[in-house]
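Before any comments, here is the structure.
With one protein chain withheld, the remaining protein chains of the complex are depicted in position.
After this line comes subunit A, so read on.
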Amino acid sequence: MAKRIEVSGLNVYYGDFKAVEDVSMTVEPRSVTAFIGPSGCGKSTFLRTLNRMHEVIPGARVEGKVMLDQQDLYGAGIDPVAVRRVVGMVFQRPNPFPTMSIFDNVASGLKLNGVKDRKKLTEVVESSLKGANLWNEVKDRLDKPGAGLSGGQQQRLCIARAIAVEPEVILMDEPCSALDPISTLAIEDLIEKLKDRFTVVIVTHNMQQAARVSDQTAFFNLAATGKPGRLIEMAPTKQIFSNPAEKATEDYITGRFG
């Protein structure tokens, strides 16, 4: 229940525009890897290639390899739908399904994939909500709409929804940027807990957050507007924040630009 991701020589294009150039990295299982970097540096784009979510945008394509343990996610005959079942995602803005109750939101991944067994669904909903530190707050109102929760609760609901399908990897695209500090803390505690079971990759603009939650940090940057984003440096988080190898990384984390 947690796999290693090995990326080699990855280029991402939107039509003719090269958004990300030549990224190679290894994301370790049962750890948290943070992507930091200025806006437009391609970190979110790169994150979305890890579960083939970028393909939702017409004209987007990829060169290179993304290996999930032994399997190439971009190999022949690989179905993006099947990839997303093992590599889940949490988005920047909480996006619970507005037509569904809290229970149905958490169960949606299983239900929409054909699981009907009510007993199994009830078990999964309870364990997922507990796993997302939300159970105590919602256990008495599971039949109420998910959209009625606060922003932070909605985001934890989305995390519960993502872990309910038991993925190997969870990708998080700035999961706290729409939340207040208290809700952010709740999510960060949760990320700490999630890494016992999953491989977690998180994109964040908040460097303290990267320092707090991640084991490895990757710094992305782009040479200039209109140029593709590149991976500048990836190292254990402690090292990135205390003794980065690259000047650009040091400039960024000390706030000299970006």
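Worth a mention:
Assume a residue touches a chain if its C-beta (ideal position, glycine included) is under 8 Å from a C-beta of that chain, and two chains touch if they have at least 3 such contacts; residues count from 1.
Here is the rule we go by: contacts and distances are computed from a predicted model.
Choosing from "Twin-arginine translocation pathway signal protein", "Succinate dehydrogenase/fumarate reductase, flavoprotein subunit", "Stage II sporulation protein M" or "Phosphate transport system permease protein PstA", the protein name stored in UniProt for the chain missing from the display reads "Phosphate transport system permease protein PstA". The residue from A:31, A:95, A:150 or A:177 that touches the chain not shown here is A:95. Contact with the chain not shown here comes from a single listed residue; of A:165, A:203 or A:253, that residue is A:165.
For the options A:53, A:124, A:191 or A:232, the residue in contact with the chain missing from this view is A:53.
Residues 51, 53, 56, 58, 81-86, 88-91, 93, 95-99, 101, 108-109, 112-113, 144-145, 147-148, 158, 161-162, 165 of subunit A touch the missing chain (whole complex, contact as defined above).
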